[in-house]
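Pasting in a structure now, in structure tokens, and then I'll have a few things to ask.
Only a single protein chain was left out; the remaining protein chains are all shown in position.
== chain A ==
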Amino acid sequence: MSELKVTAIKEGTVIDHIPAGKGLKVIEILRLNRVNGGVLLLAANVSSGKLGRKDIVKVEGKFLSEEEVNKIALIAPNATVNIVRDYRVAEKFRVSIPDEIVGILRCPNPNCVSNHEYVRSRFHVEGREPLKLRCHYCERTIEGDEILGNL
């Protein structure tokens, strides 16, 4: 059985230790799959000592900001980010949940104004473990699967 090799990238960002099955969601949240974007590589179900199985996302020619990357902490709280320059890891950090989540999560409250008016969704982080968010507009709190279901 042949082993799938994922090409190393020269310049860009590697997001590692994403829970298996969440790689596509990471790509979606960071909008990495735009047609005019850089080369994008997804390795899914890779063996991992820490996670058993994990996904890895590599994006060439793009250096994601820390804020951009931190958005993925909502679905991959243990992910690590490697900034690659000239095939070497120039910088490495773990994601962390920002104090505010703007524009990436839909409020599950159907009567929340953010689902009806032209406004970006906005949540304040009230707790990190477990993750608890409060909608800036309707003030409803959401946790766990409800967060994942509305990403």
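FYI, a residue touches a chain if its C-beta (ideal position, glycine included) is under 8 Å from a C-beta of that chain, and two chains touch if they have at least 3 such contacts; residues count from 1.
Operating definition for what follows: contacts and distances are computed from a predicted model.
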Missing subunit (named according to UniProt) among the choices "Acetolactate synthase", "Coenzyme F420 hydrogenase subunit beta", "succinate dehydrogenase" or "Aspartate carbamoyltransferase": "Aspartate carbamoyltransferase"
Of A:S48, A:N78 or A:T141, the residue in touch with the unshown chain: A:T141
Interface with the unshown chain - residue positions in chain A: 109, 111-114, 116-119, 135-141
